[in-house]
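Omission of a single protein chain aside, the complex is shown with its protein chains in their original locations.
Chain IDs A and B follow the sequence of writing; residue 1 opens each chain.
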Amino acid sequence: MLLSVIGHYSLVLGLCVGLVIIFFSIKNFQISEYLDVKIVSFTFLQLILVFLSFLCLILSFVFSDFSNETVFNNSHTTKPLFYKISGTWGNHEGSLLLWLLVLTLFIFLFLIKTKNQPIKYKILTLSFQQIIIIGFFVFLIQTSNPFNYIYPTPEEGLGLNPILQDPALAIHPPILYLGYVGSSIIFSSALAATCLNIISKKWASHIKKWVLISWVFLTLGIMLGSIWAYYELGWGGFWFWDPVENVSLMPWLALTTLLHCILVLEKKQVLTSWVIILSISTFTLSMCGTFLVRSGILNSVHTFANDPGRGLFILVFLFSLVLISLFVFFFFHKSNHNELNNFSWVSKETSIIINNWFMMYFLSVVLIGTVYPIFLDVLSSEKISVGPPFYHKLIVPFLIPFLLAMAIGPKLKWVKSNLNDKFSMILLLIISVLISFFILKIFEANFLINTILISSATYLFFITSRDFFIKKFNNISQNIAHFGFSLLILSILFNSLFSSEIITNLKVGETFEDSNTKIFFKSIKQKEEKNFKSIIANFNIKNSKGITENLSPELRIYNQPNIVTSEADIKTSMISDKFIVINIVQNQDYFNVRYQVKPFMLWIWLSVLLISFGGLLSLFKKKYEQ
Amino acid sequence: MNNKILKITTITIFIIIFIVFYKALQDTNIYTPKKKSNNEIPLFSAQLFNSNKQISSTELFKLDKFYLLNIWSSWCVPCRTEHSLLMDLTKNNEIEIIGLNYKDKKRNAENFLNELGNPYKKIIFDKEGINAIEWGAFGVPESFLINNGIVIKKYIGPLNKELVEEIKLLIK
Partner (left out) sequence: MKILKLFFIIFFIISSSNLEANMDDMKIKITKNLRCLICQGQSVYDSDSEFANSMKVLVDKKLNEGLSENQIYDYFKEKYGEWILYDPTLNKNTYILWLLPILIFLIGGAIVAKNFKLKG
């Protein structure tokens, strides 16, 4: 009805405004003494129109306007308000509208916040961004209109998958998109800067805050997705190397590498080619991810509706963007061949280059692992799976030198360095090795490689901790981020080494007992909730120290759509999480019970927060210094 | 010179990637696991539903006629819809229907057959579901058309009228 009409025509209007912006930009480009106010106003208008459209969609969901096809497909009158709202972006059409919102928002902010840069640069960035925006407008209106009208108006909607009704998942898309789509600005501005040949220290300083913003959001977004997987999906894992997970990790890897290169570029005129290529790649990988997830090419836990028609559009759009960027890069970029010869082996520049080298390797592993099955299927009709063992085998060994480089690199000076505190560095290395050796020996875990891996992570941990005291506030953001990273690796390692699981079948009143744990299935009760029927089981679990904990996993039987979900009960503490989940066994009167003890889970989330905090600090430090 | 080759290579690589993705879009995404080896029926021994005795695969399929192995269970909703078609097929003397009762409770299975009829000459009782895996099945219902110890055709999902017509043609 009215909301759909306003929403739809705002989009059409927004598209027209985009064309108008391009028109005026071309004109302004020629007389570039000042930025035409009209351009800024039109950019703002475009933002308002998209926002209006988005608002209309939200309201359609809130008021359960089932004459709107998207609302009909994805909502239900009994859904709680919070999830009605988050249902707006929990579907293909709505999420694309969110993409558009972030695209238009960021370019507007870019225009008004960028000072001290050439006018031509701002206009060109805007133009490149408009190409992306217009592409998305067309994609939305043509193939994925969130405001399709259905008649007669259905009484009730088809409901949203209950697994998606979760707080973490509700905010995961907006945060993730701020990261993904934020990298569009980096893309456009890098292309613009290449055309005008202004890739320099000054430009690096300017673009750094955009890189940081995008990076922080992307890191948090990925973390939220993992948290959701851990709490909701019921198997106690947080990363499965699922194609959709990989697809969010790839831009993050490129973006992190870009961040490091920008840090170098801020000081010296080097690595310019890297910066341009990484800027292009980050956004390209984001778009590529969108393509893979929405086109039906991949099999995964969270693919959106399979629609090859949409896939084709994105594919063509994506490759046009790639071709344009390649053209710009090849044609306009004049690389300075003397760049890299000015510093010695032992210097900060070298360690950043080594960082690039390893990160690109990790990126290629994830990319190849994700995309290879598609290629193989097309070229030879063979289907294979590429899962966690592949990624572990190829990534873990390389993490070791990587962690060591992370420890040593920041200590080196620019251009040339004589490692001053060699003695203490080596001492710390030996201590790390001994500690990890003893940890593994005490807990009887095996594998040589784990020892070395833990040693390197511990080493990084010690070095960065020590730097807090020695260096105090110099480079604190880098220190926090690297410290966070070492903590992350250590938490993940200890978590995977020392997790334990008990899987058993129990009836009410039965007990499972082994040398460490006693699980007593105390009781069961049923409840009727607003949109599901709930079965809550109560367990008493006694550990080897004699401490008993009470855990209550739940089974939910939803009516719309007809699904049974398993809600784990997780008791979190600083040391470990206790995780329990039950499942119905077809045709039997007992339940399948899975009890896991997972050490250091909380530390995994905290360390990612620390890493993001490091980035955030860097952002505000800049503002403070200005 | 070096630079030019690099540029051309890069662009070519991207064009190839584009073409591969384009072709990938054309395929459907429903995967039917291909049986890699020749299509011989698996060798196994299983428990009979009625008598708890063991029977071997050679025993089950020894006659020189067509067999339809049908995997079913009482808790499987699509099995109900295809069941009448199976009853219909029993009228055909060329084919013998063997049932594989998948992860079921005997009482429920018996009730199911009492209610909808029993088209099966013999029924294998696959309590754990491992016999089904021997056949490379992964769900219910699935059916296998067999003759001379070879699987002629595999049907994933419930049978419908068209497929049953196809079976009737194949067994002539």
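Quick notes on this one:
Here is the rule we use: a contact is a pair of C-beta atoms (placed from the backbone, for glycine too) under 8 Å apart; a residue touches a chain by one contact, two chains touch by 3 or more.
Just so we're clear, the structure is a prediction, and the values are computed from it rather than from any experiment.
Though it is not drawn, the left-out chain touches A, B in the full complex. From the options A:Leu448, A:Ile470, A:Ile547 or A:Met574, the residue with contact to the unseen chain in the full assembly is A:Leu448. Looking at A:Ile26, A:Ile384 or A:Val508, the residue that reaches the missing chain in the full complex is A:Ile384. Only one of A:Leu19, A:Val316, A:Ile368 or A:Val508 touches the absent chain when the whole complex is considered: A:Ile368. Only one residue in the set B:Ile8, B:Leu43 or B:Ile133 touches the chain that does not appear here, and it is B:Ile133. Annotation for chain A: contacts to the undisplayed chain at residues 235, 237, 240, 242-243, 299-301, 303, 340-341, 343-345, 350, 353-354, 357, 360-361, 364-365, 368-369, 372, 376, 380, 382-390, 393-394, 398, 437, 441, 444-448, 451, 566, 583, 585-586, 592, 594. Although one chain is not drawn, its touching partners on chain B can still be listed: residues 31, 33-37, 102-103, 128-130, 132-136, 138-139.
Basically, only the chains that are shown with their structure count from here on.
Computed from the mean C-alpha positions, the centre of chain A lies at a distance of 40 Å from the centre of chain B. Interface residues of chain A facing chain B in the complex, by the touch rule stated above, are 291, 295-297, 299, 306, 308, 311-312, 315, 319, 322-323, 326, 330, 374-375, 377-379, 383, 586-588. Residues 7, 10-11, 14, 18, 20-27, 29, 31, 75, 103-105, 108 of chain B touch chain A in their complex.
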